[in-house]
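Yeah, one chain of the complex is gone here, protein chain that is, but the others are all in their spots.
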Amino acid sequence: MSDMNTGMVEKYRNNFLKEVEANVEEGEWVKMCMQCGVCSGSCPLGPHWDHPPQELFMMIRAGKRDEVLESTSMWMCTSCYNCIVRCPRELPITHIMHGLAHYATRLGIEPKNQPTRKFSQLFWDNLAKNGRVNELKLGISLYFMNGFVEGIKTALGMAGIGMGMVKTKRMNPMEILGGHTVKDKKGFQAMIKKAQELEAARVDN
Amino acid sequence: MSDIVATNQTILVVGGGISGMTAALEAAEVGKQVILIEKRPFVGGRVSQLYKYFPKLCFPTCGLEINQRRMNANKNITVLTMSEVTDLQGEAGNYTATVKISPRYVNANCTACGACADAVEAEFENEFNYNMDKHKGAYLPYNMAQPQRYVIDPRMIGTDDAQKAKDACKFDAIDLDMQEETVELKAGAVVWATGWRPYDANKIQPYGYDRIDNVITSVEFERMMDPFGPTGGKLVRPSDGKEAKNVAFIQCAGSRDVNHLRHCSRICCMASLKQSTYVSEKFGDEADVSIYYIDIRAIDRFDDFYQRVQDDPNVKFIKSKVASIVENKENGNPVLNGVDTEGYNRYANEHDLVVLAIGMEPSVDKDTFPIELKVNDEGYIEQDEANGGVFAAGCSSDALDVNRAVQSATASALRAIQVVNRVAQAEG
Partner (left out) sequence: MADEMKIGAYICNGCGLGDRLDAGQLETTATRDGKAQICQQHDFLCSEAGVKMIQDDIDNEGVNRVVIAACSRRAKTDAFNFDNVSIHRANLREGVIWVRPDTDDMQETTQEMADDYIRMACAEAKYSKIPEKSGEQGINKNILIVGGGVAGMKAALEASKAGYPCTIVEKSGALGGATAQLYKKIPTKAPYTDPEDNGVDEMIAAVEADSNITVHLNSTTTKIAGAPGRFAADISAESGSTKTKDFGAIVQASGFTPYDANKLPEFAYGKNKDVVTQMELEALAKEANGGAIKRPSDGKEVSSVLFIQCAGQRSKKEGHLEHCSGYCCSASIKQAMYFKDQNPAIDTTVLYTDMRTPGAGGENFYRSGQQKGVIFTKGIASEVVDGASPTVKFKDLILDEDIDLEVDMVVLATGMVPNSGQPTRSELTDQENEDKESEKAGEEVEIRVDVESILNLDYRQGKDVPHMANGFADSHFICFPYETQRTGIYTAGPTRRPMDSYQAMEDAVGAAMRAISEAENAGLGRAAHPRVGDLSFPTFRKEGCTQCKRCTVECPFGAINEDEKGYPIYNESRCRRCGTCMGACPVRVISFENYSVDTVGQQIKAVDIPDEFDEKPRFLVLACENDAYPALDMAAQNRLEYSAFTRIVPVRCLGSTSLSWITDSLNSGFDGIILMGCPSGDNYQCHFVKGSLMAQERMSKVGDTLESLNLEKERVQTFEISITDIHRVPQIINEMAETIEQIGMSPFKF
């Protein structure tokens, strides 16, 4: 949706912070950060972030739009909530991270090859069909996410676990043919569609 | 106790720390009758537990000596130690305070000769040294304690040692049957100077104060430096008694934090800077100090001191709130984890000793005042007409350093005097 991206750039011209406040979940908290760094220090995946949360907040305030939105950093968040618990200003950091990731996706400028981003998309696509996760299909699409050869390798490697899961009735090989759905599938899909409409409307304001 | 004179022209000062003492002295020295109530067996409060003051690096007992001398010489002041105000009723010009006096088990005959302490063997945790060591069951709280009178620790009462103490006293100064007393005192105005206490570091879970020996608080570190303190003035680690040359200070431990104390405790930046000079003084070039901070609040004239410490090549400043502390089990070294926010550098730094610059909170919980007072969310007493003739002095009014606490106490004395002067005028 690069049209949306262009639109946002135009609209918030040089005021990335305002853009984040308006469009990112819990974005209005970004200004409350006092750059203490506890979040950055507490994150268990910290070393894998290019820019830790505290730095991201400063970058937002400094107007570094592309660097922030195209960053892989917030995709590394595992929702452990360590940062929120320790933040002395009570910033809902986990939510902001997910919010940034989501916003970047909607603008179409998210880092395409980032593994958790890819997995998120797969998970969503899988879930949105039937309202239930089809674990077999999800597993398969995850293994093949990086290509066919990779996929075979990973699948073979995971064969033992897969068999174990089938034996203990955690996974049903029949799911390959369709899988469970929620009771009111049509209603579910209408709900998703409506939510997406509402969100788009909110943003376009 | 029945001979205490207290009328509507008396000023009651609750708290005998440096603020309470100052307010009491100012009022007494213009001729007002003052009663000073102090919970502990001695006056002087928390400053008597400091080794040095910032920024002059001078000694608290120097000023205390002058104030104690003035107090002893002034017949207008009655000091009640071991006492607490349990109830306070009334309004400006007409208060009645209920005061509970706990037994010291030592009466005015005591000459501080020390014979009782020599006779006794039992030891108890020493609150003066933040429970880092023990004192004898009959003890003088510290070298310059006033009143200069020994105390029998209530935990010793009923034991053989208590009797030994009594037998050793040649002046019949020990009264093991002393009972708790309650008195009612009238007053025209009340100066509330109950001071502060250090925030409970156990509550800061990621810092491991409750599990890691070599993580201590700033007030405990201060006691260590005193030659009469728990380590005889040696700067050593609790775990193994080794010298602590590589010391980390963590600022805002418990302060500026909505999870703990929302306010800034003001003194901790200067306190850590001061304590870094202790390390440098002890170990010279072998000192290795790191100060982990968010903002260094060395405010107004204190900034000179900050500049001086910045010039010390052995002191590093790292803008980072430490995320967590773990222990290196092999050597007992605390390891600090975090991110240096100036340029984003992750660290896992090992130190000999970690000092938490612990926050300051009012020593009286805001729901437990014996009279309804206008108090802000942090628990500090506001200046408000609704408080009538009760005036906060010192750290009960805000997180303050000693200079500002004395300033505040001097001002509160005038406010109290205004009230009793009005009473005097009304009563003719």
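As written, the chains take the letters A and B, and residue 1 is the first residue of each chain.
The rule we apply is simple: a contact is a pair of C-beta atoms (placed from the backbone, for glycine too) under 8 Å apart; a residue touches a chain by one contact, two chains touch by 3 or more.
Bear in mind the structure is a predicted one, so any value in this text is a computation, not a measurement.
**Student:** Which of these touches the unseen chain: B:Ala6, B:Ala24 or B:Val402?
**Tutor:** Spelled out, the listed residue whose C-beta touches the missing chain is B:Val402.
**Student:** Looking at the whole complex, which of A:Leu45, A:Ala62 or A:Met163 touches the chain that is not displayed?
**Tutor:** Of the candidates A:Leu45, A:Ala62 or A:Met163, A:Ala62 is in touch with the missing chain.
**Student:** Could I get the residues of chain A that touch the absent chain, sorted low to high?
**Tutor:** Per the touch rule, chain A residues meeting the hidden chain are 15, 17-18, 31-32, 34-35, 55, 58-59, 61-62, 64, 89.
**Student:** Would you write out the residues of chain B that touch the absent chain, in ascending order?
**Tutor:** 18, 26, 29-31, 53, 56-67, 69-70, 72-75, 109, 111-114, 143-144, 148, 170-171, 227-228, 256, 262-266, 295-304, 307, 319, 341-344, 376-378, 380, 382-384, 398-400, 402-404, 406-408, 410-411, 413-415, 417-418, 421, 425
Here is the rule we use: only the chains that are shown with their structure count from here on.
**Student:** Can you check how far apart chain A and chain B are, centre to centre, with Cα atoms defining each centre and the answer in Å?
**Tutor:** Each chain's C-alpha centroid was found; their separation is 51 Å.
**Student:** In the complex formed with chain A, which residues of chain B make contact?
**Tutor:** 206, 252, 256-259, 294, 319-324, 337-341, 344, 346
**Student:** Any idea which chain A residues touch chain B in the complex?
**Tutor:** Residues 34-42, 46-47, 51-52, 54-55, 85-86, 88-90.
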